[in-house]
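Here the structure is laid out as structure tokens; the discussion comes afterwards.
Left out: one protein chain. Kept in place: all the others.
A, B and C label the chains in the order they appear, each numbered from 1.
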Amino acid sequence: MTADAPGTDGAPLLVLDGVTKSFGAVAALRGVHLALHSGEAHALVGENGAGKSTLVKILAGAHAPDAGAMTLDGQPLRLRGPADARAAGIAVIYQEPTLFPDLSVAENIFMGRQPLRGLRRIDTTAMNRDAERLFQRLGVRIDPTRPARGLSIADQQLVEIAKAISFDARVLVMDEPTAALSGVEVERLFAVARSLCEHGAAVLFISHRFNEVFDLCHRVTVLRDGAWVSSDRATDLTVDEVVRRMVGRDVASLYPKQDAELRDTLLEVRGLTRAGVFTDVSFSVRGGEIVALAGLVGAGRSEVARAVFGVDRYDAGEVLVAGRAVPAGNPGRAIAAGMALVPEDRRQQGLVMELSVERNATLARRRALSRLGLLLGAAERAEARHWTRRLQVKTSRLGAPVATLSGGNQQKVVLAKWLATEPRVLIIDEPTRGIDVGTKSEVHRLLSELAGEGLAILMISSELPEVLGMADRVLVMHEGRLVRELPRDEADETSIMFAATGQGATA
Amino acid sequence: MSAYRRGLRVGATSLTLAALLLSATACGGTTRDNSGNDAGAGNQASGAANPDAAIKEGLKIAFLPKALNNPYFTVSDNGGKDAVTEIKGEFKEVGPSEASASSQVSYINTLSQQGMDVIVTSANDPNAICGALNQAKAAGAKIVTFDSDTKPECRQIFVNQVTAEGIAENQVKLISEQIGGEGEIAILSATANATNQNAWIALMKDELKKPEYSKIKLVTVAYGNDDDQKSFQETQGLLQSYPNLKGIISPTTVGVAAAGRYLSGSQYKGKVKLTGLGTPNQMRQYVKDGTVDAFALWSPADLGYLAAYAGAALASGQITGAEGDKFKAGKLGEFTVGKDGVVVLGPPTVFDKNNIDQFQF
Amino acid sequence: MAHDSLYAAPPTAEAEPGAGRLASLRGLLGSWDVAVVAALVVAVLVASLTVENFATGRNAQFLLLDLVPLALIALPMTLIVITGEIDLSVASMVGLCSTLMGQLWLSSGLSLELICVLVVLLGAVLGAVNGLFVTGFGLPSLAVTIGTLALYRGLSFVVLGDQAVADFPADWTAAVVRTIPGTSIPVVVVPLLVLAVIFGVVLHATAAGRALYAIGNNDQAATFTGVSVARTKFWLFVVSGAVCGLVGILWTLRYASARGDNATGLELTVVTAVLLGGVSIFGGRGALLGVLAGVLLLGVLRNALQLADVDANALTIVTGTLLIASVVLPNAVADVRARLHRRRQRHPAAS
Partner (left out) sequence: MSLTDAGAPERAAGNAPSDPGRQRRGLTERLLAVRELSLLIALGLLVLVTTVRNDRFLSGQSVKDLLLGCAILVILAVGQTLVIITRNVDLSVGSILGLVAFATGSLFLSAPGTPWPVALVVGVALGALCGAVNGGLIAVARVPALVITLGTLYAFRGIDYYWASGSQINAADMPPSFLRLGNQTVLGVPVLFLVALVVVAVVGFYLRSYRSGRELYAIGSEPAAARLSGIPVGRRVFAVFVASGAFAGLAGVLYAARFGTLDAAAGTGLELQVVAAAVVGGVAIFGGSGSAYGAALGAVLLTTIGSSLAVLRIDPFWQQAVVGALILAAIGLDRVLALRVAARLRGRSAHGA
């Protein structure tokens, strides 16, 4: 399928030169170069946290770069906001749909560009008709007049795609648009993308699915830790080579899970069901064991973790820690039972960004640290100091807000918070998302150490190398069900992806 | 922010606050006796009046109306100001933005703090401001109430616009004349707990029992809360609920103006009679367009004027507020203090289309 | 969870992970309570020197008496605002508790002691209704408490109409305004101080207090840390209601009058004092000491201006402006700082 990259010899359509962006102490992009040519589909790959989404936001006009230049057709391009990006012909499909739930699907597609009739009135009929046509082109049936509220994620994504193609963009940026789509829909999307390319547009495609990357794209740019690594013709690359460039070294040496003696079963989940989210999920984790929960985004992995920990309620099933049932829907009781959950979204769920390192580190232990109900500053400080030292958190002082720390150090603070509770079961969701490589291996070593100390660890990760390197066993979820269990020696990228995409689904 | 520096800051903050409180305490040691426990009732006739005493000059007289933004009180306070100027005193008008007893208390405290000789006030609540008034009295101020009284023991003099009997007589007579002596009437009052309104209404009911009014039937009393819109709506409701209604008495300036406005814009104009207590400026239009035949009111300016003189007489020792004390109130002539320290301004003036243009208030 | 950001800052402020901005904001707000205390000291000094009759014991007594209800309500309000919610119905709860106290006294024949207990309980129930709507139905507290502001005030008029109940025993009404012997400090300051210490300790030195800050900054993270966000908020509203019940009693006794319009409009003053005291309207930040200083500052300003014969109407403007200033200033200053910070980052050579 891979075509020759057309027009790569001519002047590029859109060029990013030395684009830099940092958020506080965290450098998200460091001097990134990117050239998009008219008529080409260009893949942007990199690990989570490599800076892809930041790049997308810059192209969308949502973030202004700190430094660097952009040109479109050789003209300097300054985007003061999303409206400018749109005016310049840049359409963006975000990883997470950005729809207006109260408005109709058609309005969502045409917001700000609704077809008009006399007196500059919106021509609703024409708008609905146009939306209908777009959906026909995409080969899906969504009622354009229904509100966007209540659309499934896949349908929301389709509306986003319809929105992007509706204004015949010259540059179409797609940030992991396929995560929630079925195979048929992906094919239709690619057909649309190809036809856009044929009409002279440039497509920037971001995905973790290498088969899709190689299926659609002419060229591949790799980012690592916010920096540009390479840009090559897809035909010159192999999957292994891309992965190597993304990770920066050989996969095997990265994840040093030490063998640990397996002890008693510490976490047992039986028949856990939450209607419409996940169904009949059962598994167990033994002390000293790291079990990975793999699957595509939206397969329900994090949701299972949340339910197990009690953040969300579940409709059926039970959760046992060391043989004793943990009441549903109460994280406090889960913590008391010896569970800890390092959530996937550090900023939103893991940390209170404006509180100090010390406060964050002791937050989960605040009751245990009180004497007669009073929290003693000294005890808190000692506790925080102990764990930040053990985890080698790099911070000038314990009183600094965690927001000033780098991603890796923030993740360490989250870990410190939970390790301070001395859990028996550690659930860790995307343990190394968005942190630098050095810290990554530290985290991995730590997890391995903890398993060695007898903790039962349930790890959710979208990074296959991490899963393969760390896990003693791999559980694969697909559409809310556990579809496959793979012991360490049987797990490889193919077998996991095979199960995760629902092909040959057998448990 | 290191924890130590933080601790330091908290410490410093608390120390400052503590110091402030302590300094307040230290200042306060001297005034402990003033905490207002002495009963006000005894004050009334304490000391002897000296009818010959001259009105002192430079008296500090403060007017504290129900609310600053009530035009009625603006007029009375201006009357008070005239009087205070005549006696070469210092006049001051203070008060809350909105009529509430608690903020009046805060103003009474301020006034007594400022060492006023006389506080002239119209009470938003007969009880709520008593404590503060007693404290002010204990601090040496003379208390005069006007328009709305407090409990008698909390003030020395109450300047009543008219006697309640006078109002009741006047209002019933006016409506009877207008509706031809028979038919259903209603009363549109201010608020249900307005002391003066309730006293008048009770007396009107008594008045209506007289034989000459036997064909007049009072069907209801509605309350417009002295709120223009509410009074307007209540008038509307009255006319819908009582199709045979012949007349409305609204013994409150807000109510009568609202009712007049409603009637003048409705089919009932001229058919349903309206009288009450209103200011000529507000009612002029409705008198001229035939909605209202006649209404009454005392002069609010004279009321304030008299209250100021009563206060000055108290502060100068001319009177003590005991029954029978007499004093001169400038252009209004001589007044005698009645029972319970009440001074009555006089009968209300009746306004109709012949005389209304002579009045500007 | 769309409504979570209802009336909150536009998303740029939160979506932008500008740590520099956060740090400078923090630096500013860290010193905000110091600034308030400084302003208080200045206000007291200036007023003492320039306003006649300000620096007297009697005036201090009046000032404190006026401030006690305000300060009492500000205590639970501080906690509520720190969790990112708000309770605008406080003044109406005071009013309703006051009229119910009057009605009970008038017609129930119960002893006043019992009535007081009942009124505090009733306040707690009123607060629980707020809490239920906010946490049970997941509605924004702003909207809910605007509704109950109207509802409770309306009910307080329903209870007593426009009547007032005034015949409370004189020893009770006198007790409320009495001062501590030998001083000019009203005795009601004592329960205020006791409550302030309790609230202060709970907020600043207990596990529950930590949880409040966590909720206000990031309720998701708080949930993930085992904090029961809904339950905590519910109880805060209950406490707020109970304190309003207590204030209702004090108010009624102080003015010896239970009426439907008691404490009308007090919510604005309380919110102003809390924000002036350095509590962030977005939650997560603030200290009780700052709030108490804010309450005092507001009281001193009003009292001094009143003594200086400033028109009551000007005072209305002052309160409104102070409220606006106390929310606009921190943000504006933080904005300027963040802008400077970014500029420095962009042109490191220049600095």
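Heads up, the rule we're going with is that contacts are C-beta pairs under 8 Å (C-beta built on N, C-alpha and C of every residue); 3 or more make two chains touch, one makes a residue touch a chain.
Given the structure is predicted, the values throughout are model-derived calculations rather than measurements.
Given that one chain is not shown, what are the shown chains it touches?
Every shown chain touched by the left-out chain: A, B, C.
From the list C:Val51, C:Val243, C:Val271 or C:Leu288, which touches the chain that is not on show?
Once the missing chain is taken into account, the touching residue is C:Val271.
For the full complex, which residue in C:Gln61, C:Thr135 or C:Thr148 touches the chain that was left out?
Of the candidates C:Gln61, C:Thr135 or C:Thr148, C:Thr148 is in touch with the missing chain.
Tell me which of A:Leu44, A:Ile142 or A:Leu216 is the one touching the absent chain.
Per the contact definition at the top, the residue touching the missing chain is A:Ile142.
Touching the left-out chain: which of C:Ala39, C:Leu112, C:Ala230 or C:Val327?
Missing-chain contact among the listed residues: C:Val327.
Can you list, in ascending order, the chain C residues touching the missing chain?
2-3, 5-13, 15, 133, 137-140, 142-144, 146-155, 157-158, 161-162, 260, 268, 271-272, 275, 281, 311-321, 323-324, 327-328, 331-332
I need the residue numbers on chain B that touch the omitted chain, in ascending order.
Interface with the chain not displayed, on the chain B side: 68-71, 73-74, 77, 97-98, 220, 222-223, 225, 228-230, 232-234, 236-237, 239-241, 243, 257-258, 261-262, 265-268, 281-282, 284-285.
What residue numbers in chain A mark contact with the hidden partner chain?
60-62, 81-87, 92, 94, 96, 98-104, 106-107, 111-114, 116, 120-122, 124, 128, 140-147, 149-156, 180, 182-185, 276-277, 298, 300, 303, 312, 479-480
To be clear about the criterion, only the chains that are shown with their structure count from here on.
Quick check: which two chains are joined by the most contacting C-beta pairs?
B-C
When the C-alpha atoms of chain A and chain B are each averaged to a single point, how far apart are the two points in Å?
The separation of the two C-alpha centroids amounts to 72 Å.
Counting in whole Å, what is the centre-to-centre distance of chain A and chain C, each centre being its mean C-alpha position?
Centre separation, chain A to chain C: 42 Å.
Which residues does chain B have that touch at least 2 chains other than itself?
Where chain B meets two or more other chains at a single residue, that happens at 1, 6.
Could you check chain C for residues that touch two or more other chains and list them?
26
Quick one: which bits of chain C touch chain B in the complex? Just the residue numbers, please.
Listed in rising order, the residues of chain C that touch chain B are 26, 30, 33-34, 37, 40-41, 44, 52-53, 55-64, 66, 161-164, 166, 173-174, 177-179, 181-185, 251, 254-257, 259, 261-265, 287, 289-290, 292-293, 296, 303, 306-307, 309, 311-313, 315-316.
Mind pulling up the chain B residues that touch chain C in the complex?
1, 6, 9-10, 12-14, 16-17, 20-21, 24-25, 27-32, 34-37, 68-69, 92, 94-98, 100-103, 105-107, 109-110, 113-115, 125-131, 139, 191-194, 223, 225
So in the complex, which bits of chain C are touching chain A?
2, 16-23, 26, 201, 205-207, 209-211, 213-214, 217-218, 220-228, 284-285, 345-346
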